[in-house]
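The following block contains the structure, expressed as structure tokens.
Not every chain of the complex is shown here; the ones you see sit where they belong.
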């Protein structure tokens, strides 16, 4: 790879010449517009790509006694050998999977319903749904802790309504999932709503016209067409919920040890940066695989991208 | 006349529809027979789409009724009506391929797989798109998409096919091709077509019956020739083709006065001294040598139109549009004349 | 406008636990020296160690745990006690005298640590708060006898809802003590036994156990937990908030700890740092801080005055930090620390 | 998706209301406790403004609030401007480049926060940049700018491409075109991108924590508090009230505008 870029001895590289010619050539307006992205490309390069390379570098190395650096895959192997760690990964995926599904089940009908409303009302509801994001996430989580605790209003309401003994919701999957659903709901509602509101109403009418019932139309037309929105919603919920630290800590009574905690533990508590980096890489790879598989489901979206 | 023998398919009775304060359809009545190619012709916003949507069941009339073979269908939802629609911008399902788009209606009916296969293949053949089965909809040209939209509707063997400006988005050449194609399909399938357009050439070319609409009213219903040759009023005359329109006064059973002169005409049924609209089609105006015609004028514009020249003759009272196959130089002084049967008198509106 | 004002003045960067000093002490320091104090906060000692690599602070308030590690990494300045001037109870400005100004239990522990490990804390760190780890329990649920009998095992009793500190060292400390070992053991086998003990605990307790950090301070008085291991300083706040709660120092042993003020080698403003340490070791500031935080002051005058002002014997007991022979002070060993961290990760990951 | 539905009215309204209750239950709770006279977030003692008082008078809290706002404002400004420009650039690219960049753009959004945080930390460490406002702002730009792009870019794609050309054609320079044509047309998404940036930056803990140096922000302050105290509830109450006021105002103003326009015709 590197060899091909190197200058041939003697003559100047034709590639370099081409690049120079390209730079010198007067720009059309379109090309000028492309230059606007330069600061962003720099940000991408310096603040995204290079740091990721650093992480990768840490993941595949191990510091030696005499300050030398050794290439190794041990960090990765260790993760899979360590008792329970694969389970942690699985647990994170399980929790974030459930969260994503529940969020989707709440968000989709909401987005679907508000699409029927007048435009102004639609905007208002979307704003209302996203406004809580302005309140610190930690605070919102703590507020849930207060609501869910044995002395909280939820138990009070349950007791008053059904005469139930107070239940300690904290530390249960229910509480953790509820907290995550709450935090990530806007990230699911907005893309789905954006997508649904763009679906051409005539397609729905065409389906009805061809004899399909409303239900059939929903499953065969509306739903498949809204998959891109669902997909970006899923992306925006699945990934952060797999790694969030706040919700499990405050609503999970500390019993939830998820992959984010593990990474944090390795980096910060143990100071094992190489190991932490390796786990990060594993996590990113697993998430990408899941994302890729989810995308597979959406064939139509892929077709569109192919154009 | 022959309507008596033919089977009445759809009847609209006093249909009225408003959106908010705007009355879109005004007590509209119309009878449509089996196996007819009916065109709703009218300018943008006159209510054509609204009428079609009421027939298709997508809108509900405020008052009045729609009868399908004698039965009021007010409470029948779109998916249970014997109609299918071809939407203006096709409204094909982008997530399904060509075959699945066409098969959609059949799948809804849970037809046997083999039957579906046969029917869809047949239909694709009919619209000339065999072999496109697995293509993605997005990869078809406008004309091809249009054909798929028609195939998708027709494969359900509706009693009535509703077409809302189906050719509006196509370019001229393709539009002309598709006009013939649609006419052929209608003849082959013997399905009633209700076709919406604002293009009078299209209407003339394709229809058995033209319904000229304006502002939610029907002005005239008739065959293309009736509409073109005997428009009931200035509005219809203007909408269906180029014409010279002027005001005249009836001076006798076959006499009309305009431009300060009295002309012989054929038409009758007007009172003496009644004010009427007079229509003379440009192709009916004859240019003759100066002094040989009734009105004198000067050639002020000549446009080559391929088959003919479109010529403006400016006379003392007005500019006459003339269509002729002969070219005249601009500035030439000429006379014009019309035959009595080319002067159409119409009620003022 | 605060941020603006600080641009022109000399600035002291403090790195402290959240809510660990009375803001009046900062204000008075700022006024006294016409400087600006910028306070950043951290949630645990490990973060301090990491963050110090990247960032220079002038005064940091880590626990004894981190002090040893930082010294081993040669990142701490040796304190120049000559530069530390305090204002005593009488209002006199003078040098700090460790043996007389510090409370006796602390002096004893410092001496013990020095003799056992050869590590002299005062060479690097000025004590800030003094405490031990203790058990608080709800006297309405658990009897004194039961807790005396079960010791730390009360946190392995599924009959009671218990809370363990979410900290590897603290968790292993109770396991090791309960198993009869030193909490500073370097024997990996013993650590392995402790790991099993903790895993067992997690398994047996199921949803009856919680791993918490500072939430206990609110959650225990609210009745969410029947027993919890906490710092004595936090126990003070807890017991102050709910009179049904009492504390018990398990006789199998616990850890004695203190937080200190240190000056890192990469500090930018060492002179001011010394002034600040002196300020914080002064009587008036010590009193303000202990009153605000609730932790035990290592300053003898402050300590005595606080105890004199307390009436509730429970609170007097917890504030005085009663120590016993079995108690230990953390001693740093990198390999052991990492072994414990790894083991703790496995405990947390176990199900 | 219109087609009249009459039956579903009740169910759908109830559903929307339930979701909104879900969204606002914790908000309501924290608003209530911002007026608690006690520090507790579970026991309401009596009504008082002490936490509002503390919010404005406690130097540390106020510094954290100001730091948070300062960083959020700067990061939002930079991200929005650079992100919008980049989105414009990307929208004009060939498919291959475009897709590549957009995928790369997703990276910080997909990356677990902790990984982003650590990777930035490693970067600043290896570059030897001292931590402080600069690093924190850079970090905030890093994780907010992708959201600007994903918000603004689709709108740009929707925009009639010829409009840009029309402007150039009429003699405007490329920059003039951006200023006079593109920006006004994507104003709404730029605003929503900016507000998204602001909330993300405002809310961030993990990345801030790793890159903040001596700069404390609200999240760090909150996280390192041993016990939560209602000062932050007070702050949140103020924010939420602000949002509601803006919502109400913008709705009434829009109302007025619409009416004005109708009068005009």
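A, B, C and D label the chains in the order they appear, each numbered from 1.
The rule we apply is simple: contacts are C-beta pairs under 8 Å (C-beta built on N, C-alpha and C of every residue); 3 or more make two chains touch, one makes a residue touch a chain.
Computed from a predicted structure; not experimentally measured.
Only one copy of each distinct protein chain is displayed, but the complete assembly has the stoichiometry A x1, B x2, C x1, D x1.
By definition in this document, only the chains that are shown with their structure count from here on.
Of all chain pairs, the one linked by the most C-beta contacts is A-D. Put simply, the C-alpha centre of chain A and that of chain B have 55 angstrom between them. Chain A and chain C have Cα centroids lying 38 Å from one another. Counting only residues that touch two or more partner chains, chain D has 3, 41-42, 223, 228. In chain B, 58 are the positions where the chain touches two or more neighbouring chains simultaneously. Remark: the chains found to touch one another pair up as A-B, A-C, A-D, C-D.
By the touch criterion given at the top, residues 40-43, 58-60, 62-63, 66-67, 70, 121, 124-125, 130-131, 209, 212-216, 220-221, 223-228 of chain D touch chain C in their complex. Residues 200, 202-203, 205-213, 216, 220-221, 224-225, 300, 303-304, 307 of chain A are the ones touching chain B in the complex.
Residues 2-3, 13, 15, 17-20, 23, 26-27, 38-43, 47, 53-57, 214, 217-218, 222, 234, 237 of chain C touch chain D in their complex.
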